[in-house]
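Let me begin by handing over the structure; questions about it come next.
Note that one protein chain of the assembly has been removed; the remaining protein chains are unaltered in position.
Moving on to chain A:
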């Protein structure tokens, strides 16, 4: 398949056996994930993120290396900025006319996460990649795909597996002319309170594209880590202290809320100590977490028959004007 052919080869793209994979971002770096796949004349872009450390046009992946109007399909793995941050710009400000897919939960959170990003970006308006209106308009161009649902777009067959990591995170299996490529995006094999572990596909891919952010890192055991966390929090509030946990508003924060809510219900002595989350973004997206239960693990799916675990008993939202916080 990877027969090296001369660039001026006579073979038309549709018949060529050459598979070209080109990272436009996230190659030898962390951030702005964006990978191009070209095979049998089909062009697919995987993710379209921004570099969190850079701003304006500098944060974009190197999309000037490709022709946007030739891309047939764009797949977004999950809602983190380094995977979908450049999407409104790409959908509206380039000549892209292919189709774009993501999971339902990703789409719902994408809308609010990027809206928040626009607000907090502290740069001049002319440098902004897109506006709130662009973001709104991009929603109509994004189609949704359920996990395991097979889609066929211009002869490219693809479907999504659960990736763990954050709500709605997907790994995409793409099949063109019988050749299968698996793109994992960010994934986690550790089942946690609300998400399942990344699935291992039963089908063997021919090519695997995966992340390596924690390639050399060994995670502490989940139980130990959680114990350390809850004990620390317990100690702090016990000695009359206040505990501030700076986290990113979406994704792992919801897991921490579940851990704390559960810990609080197991410890009645803590009940008069309030827990707040001070994020309007997290508040906005709580409805999404309360809704897309089917993207979570079996434990949550079972619990929904009794109560919704994302309707917290001991945690409330802290409004900005709230005077509780003194």
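FYI, a residue touches a chain if its C-beta (ideal position, glycine included) is under 8 Å from a C-beta of that chain, and two chains touch if they have at least 3 such contacts; residues count from 1.
Going forward, contacts and distances are computed from a predicted model.
*Asks:* Choose one: "Cell cycle checkpoint control protein RAD9A", "Cleavage and polyadenylation specificity factor subunit 2", "Sorting nexin-1" or "DNA 5'-3' helicase". The correct choice is the protein name in UniProt for the chain not shown.
*Replies:* When "Cell cycle checkpoint control protein RAD9A", "Cleavage and polyadenylation specificity factor subunit 2", "Sorting nexin-1" or "DNA 5'-3' helicase" are compared with UniProt, the left-out chain turns out to be "Cleavage and polyadenylation specificity factor subunit 2".
*Asks:* One chain isn't shown here. Among A:147, A:277 or A:312, which residue touches it?
*Replies:* Only one of A:147, A:277 or A:312 touches the chain omitted from view, namely A:147.
*Asks:* From the list A:273, A:304 or A:318, which touches the chain that is not on show?
*Replies:* Checking the options A:273, A:304 or A:318, the one contacting the hidden chain is A:304.
*Asks:* List every residue of chain A that touches the chain not included in the displayed model.
*Replies:* Contacting residues on chain A, toward the hidden partner: 3, 17, 104, 107-108, 111-112, 139, 144, 146-151, 159, 284-285, 287-288, 290-294, 304-306, 308.
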